[in-house]
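One protein chain is absent from this view; the other protein chains keep their places.
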Amino acid sequence: MFKMTHNILRNLVVRKSTRRYPFEVREAFDKVRGELVNDIVRCIFCGSCEVRCPSQCIQVDRKAAVWNYDPFACVFCGVCVDICPAKSLSQKTQYLRSVDKRILISMQGELKKKSREKDKEAEKDKPAPVEPEGPAATG
Amino acid sequence: MRKTVIPFGPQHPVLPEPIHLKLTLVDERVVEAIPNLGYVHRGLERLADVRDFHQMIQVVERVCGICSMIHAHCYCMGIEELMAVEVPPRAQFLRVIWSEVHRIQSHLLWLGLFADSFGFESLFMQFWRIREKIMDISESTTGNRVIVSVNVIGGVRRDLSAEQTRWLLTELDWVEEQIQRLQTTMMEDYTVKKRTVGKGVLTAQQAYELGAVGPVARGSGLSQDTRQTSYAAYGELYFEPVVETEGDCYARSKVRFREALASVDLIRRALDKLPAGEVRAKVKSLKPPKGETVMRVEQPRGELLYYFKGSGEKNLDRLRIRTPTFANIPPLLAMLPGVYLSDVPVVTLSIDPCISCTER
Amino acid sequence: MTRTAILIACGLIAGPILGGLVSGMDRILTARMQSRIGPPLLQPFYDVAKLLFKESLVVNVWQVFCAYCYIAASSIALVLFFLQSDLLLILFVQAVGAVMLVVGALSSTSPYSHIGAHRELLQILSYEPLLVLVVVGFYLETGSFKLTSIYAWREPLLLKLPFLFIVLGYVLTIKLRKSPFDLSTCHHAHQELVKGLLTDYSGPFLALTEIAHWFEVILLLGICSLFWATNWFGMAILLVATYFLEVLVDNITSRMNWRWMLSYVWGVGLTLSLVNLIWLHQG
Partner (left out) sequence: MREEITPVRPADLIGEVAKLKIQGYRLVTLSCTEIDANCIDVLYHFDKDLGLKHLRLTAMKAEPVPSISPVYFAALLIENEIQDFFGLKFQGLVVDFQGMLYLEEEALKTPFCKFSIQTAEKTSAPSIAHAEPAEPPAAAMPGEPAPGEMDS
C-alpha cells in the first residue's frame, strides 16, 4: 500500500504516458508495416500478390492491367511486398487513418513486355503514369 | 438457501474475452459452474481447406493476437518438419527472442487485467504502461505491434541490426527495473494479498489429473514447461521452469511475474549468443508437406499443441490446434465451486482465459 | 422569505454544478495519478447530457419512480443543508433517498441488480450508524443539532473531534463509491456485478441517479466543512485535503468484499467514535 502511494504520487509529477492522439502523433519506427502502396508504373501485373495474399484483398486483372485492392480486408502482413518481383509494392510507416467510409482502391496501369530489361527501357520512354491513384469510394 | 443462477459473460466488463459461465449461487457462494463455448468461434482450423500452407501462417497468427508469434512459430516448425527444411541457427535465435518478447507482453497484459479484476485500476494502468514499451520493441523490430508476421517457412522475415540490438538491451533494462518495482508493489500489498491468497486453490494432484498447463500447472507445483523439450534455440540457452507450490491465485501471479523476468534474461542471453548468418533457409523442394506430425511449444498461457496432416497437396488435410486455455478450463471448473461471487473474476482470470484462442 | 427562496435556489443549482465539477476534478486527478492525461474537466456534464437525451427504456415503472424519489430526497437534503436546518433531519432525508435507490434496484429481475442491492443495503448498514455518531459528536460539543449553531461555534471542531473526522472519512469513501468500498456499484463498472445496483437503470434515469449522486457528494462535503467552520480558508484547505486523500485511497487499494467492510468499518469506526465521544464527555 505504501509502495503504491509512492508510485501514485510520483506519477503526479513525472511526464504523462498518454498523448492526445489525433493532435499529437508519435514518430513512427522505420520498419513499420503501414499503409500499402503500389507504384503502378513499375507493376507488371504478374498476380503474385493476389496468389499469396492470405486475406485475399488484392485482385489483379492481367489483361486489362488493373490492380484492385481493398485496404479494409488487408491485414498488413507485407507478404505481397516481400514477393513482388517488380518491387512495385511498398509499405509506408504510417498506419491507415480511420475513416467512416469504405475505400476500394483500383489502379489502372499499362501492360509491359515480359522481359524485365525491355521493361526498364520502356519505362524510360514512357511519360507520366495513367491515373496514379484513384480511390473510388463505395458504400 | 436461495439459489441464484448468474449468466457470467459472454459480455461482461471484467472479462477481457467472451467466456460464458453459468454460475449457480447459493448466497453469493458458487456451487456449480458450467461453461459454454462457441461465442467467438471462427472456424480457423477449417480455413486450412481454402488457404494454402503458406497463407495459413497469417491465419494461425490470428488464432490469438496476444501470442501470435508463438502460434506462427509452432506452425512453421511443424511444416518445416514435414518438409524437412533446416532452419538456420540465427533464425532459431530470433524466433526465441520474439517469442520471449511476446511472453513478456502477454504476462504484463494479464497482470494488468488481473489487477483490474479485483478493482485495482491504478495498478492496471501501471502494467499497461510498461507493456507499451514492449509493444514498441515489437513494432520497431518486427514491423507490427501485436500480430508480428515475421515467421516464414524456413526462417524469419526480419533481421536484427547491431543498432537495434543495443537499443533493445537498454529498453529491456528499463522494463526489467519497472517489472521488479511493480512486483514488490503488488505482491506485498495488503489488499492484494487479501483478495488473492488462498483463492481458487488447485492442488498439484488435481492440476495433473485435470490436465492443467502453463502457469496454472506451475503455480500448483508441477514443473512442466514445454520449453524444456529444447525446441528452436532453447536447448542452447540455460533454461529452468518457474515453479510455485501454493496453487492459489497469488501463486499464479507470482509465477507470471517471475516468468516475465526470466524472459528478459532469456532475451539477453539469446542476444548475447546470437550467431551470424542467414535468417531464412532456401526451401529447396517445392513439394508441399506430406505426412502427419504433432508439434508442441510453450505459449505464455501454457502448452500449445498443433497436429498436422498433409497429403502432399497445397492445402493441409487437417490442422488441429489445441490452445492452452482449452486445457485450463477443466481446472477452472474445479476451482470455482466454493468461492464467493466477488472472487469469481479473480479466479477466472487467474487461468488467463483466451477464449478466441480456445474456440479458434 | 426572499432569503429562503434564494437559499433554496442556491442549493438546487449549486448541487449539480459543484457536484459535476468535483466529479470532473476527481477524474482528472485520478488520471494523473495513473500517469494518464485524462478527460476534460466538463466530461461528467457531457456524460450526463448524453444520457439525458437517450431514449428511455423502462424495465419497471417502479424503478422510474424510485429514481425520481432518490433525486428528490438528495436535493431536499442539500436544500435543507443550505437552509441551515436540523442535521439529524438532513441525515434521515438523505437515508430515504439511499433506500429508494435500493428499492428501485430490487424491483427489476436482474440478478446483478439484486446482488448489488443487497450489498448497497449492507453499505448503508455500515455507514449510517457512523454518520449518526458523528452528528452526536457535534451535539455533545456544541449542544445543538442545528446547523446555524454548529457553524457559529467559536473554534474548529476538528480539534475536538479528530477521530470522528476519520470516521467521516470512512463514510465518505463508502458514499463516493471509492475503493476499497466500491462494492455495490462503481464508476467504471469494471467489477463482477457489471454496474451492480445501477445495472438496470438506463438513459435519462441513470442520469437522474448520477445527478442525485452529485447532490449527495456536495452534502457530504458540506458536513466535512463543519469541522472547520471558523474561516473560509481553513474550510477550503480541509475539503481539498480530504478529497485528495479520498482519491489517493481509491488508487492505492483494491476492492474488498462486504464481510471485510462490515468488520473493518464497524470495528475501527465504532471504536474511534466511542473513544472520541468518551474523551469529549470526560473533557
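The letters A, B and C name the chains in turn, as written, and every chain counts its residues from 1.
Here is the rule we go by: a contact is a pair of C-beta atoms (placed from the backbone, for glycine too) under 8 Å apart; a residue touches a chain by one contact, two chains touch by 3 or more.
Because the structure is a prediction, the values reported are computed rather than measured.
K.L.:
Of B:75, B:250 or B:326, which sits in contact with the chain we cannot see?
P.N.:
B:326
K.L.:
Given the contact definition stated above, which residue among B:64, B:232 or B:279 touches the chain not shown here?
P.N.:
B:64
K.L.:
With the missing chain put back, one of B:3, B:42 or B:166 would touch it. Which one?
P.N.:
Of all options in B:3, B:42 or B:166, contact with the hidden chain holds for B:42.
K.L.:
Touching the absent chain: which residues on chain B qualify?
P.N.:
Within chain B, the residues that touch the unshown chain are 16-17, 34-38, 40-47, 49-50, 59, 62-66, 146-147, 208-211, 224, 226, 228-229, 291-294, 296, 303, 305, 307, 309, 317-318, 320, 322, 326-327, 329-330, 354, 356, 359.
By definition in this document, only the chains that are shown with their structure count from here on.
K.L.:
Once you find the CA centre of chain A and the CA centre of chain C, what distance in Å lies between them?
P.N.:
Centre separation, chain A to chain C: 54 Å.
K.L.:
Multi-chain contacts in chain C: which residues touch at least two other chains?
P.N.:
As it turns out, chain C has residues touching two or more other chains at 33-36, 251-253.
K.L.:
Give the residues of chain A touching no fewer than two other chains, as numbers and ranges.
P.N.:
Residues 1, 4, 8, 17 of chain A each touch two or more of the other chains.
K.L.:
Within the complex, which stretch of chain B touches chain A?
P.N.:
51, 54-59, 62, 122-123, 126, 129, 132, 136, 139-141, 143-144, 147, 149, 157-158, 181-182, 184-185, 188-191
K.L.:
If we count contacts the way the header does, which residues on chain C are in touch with chain A in the complex?
P.N.:
Residues 32-37, 248, 251-253.
K.L.:
Give every residue of chain B touching chain C within the complex, in rising order.
P.N.:
4-6, 12-14, 28, 115-116, 118-123, 125-126, 129, 189, 191-192, 194-195, 340-345
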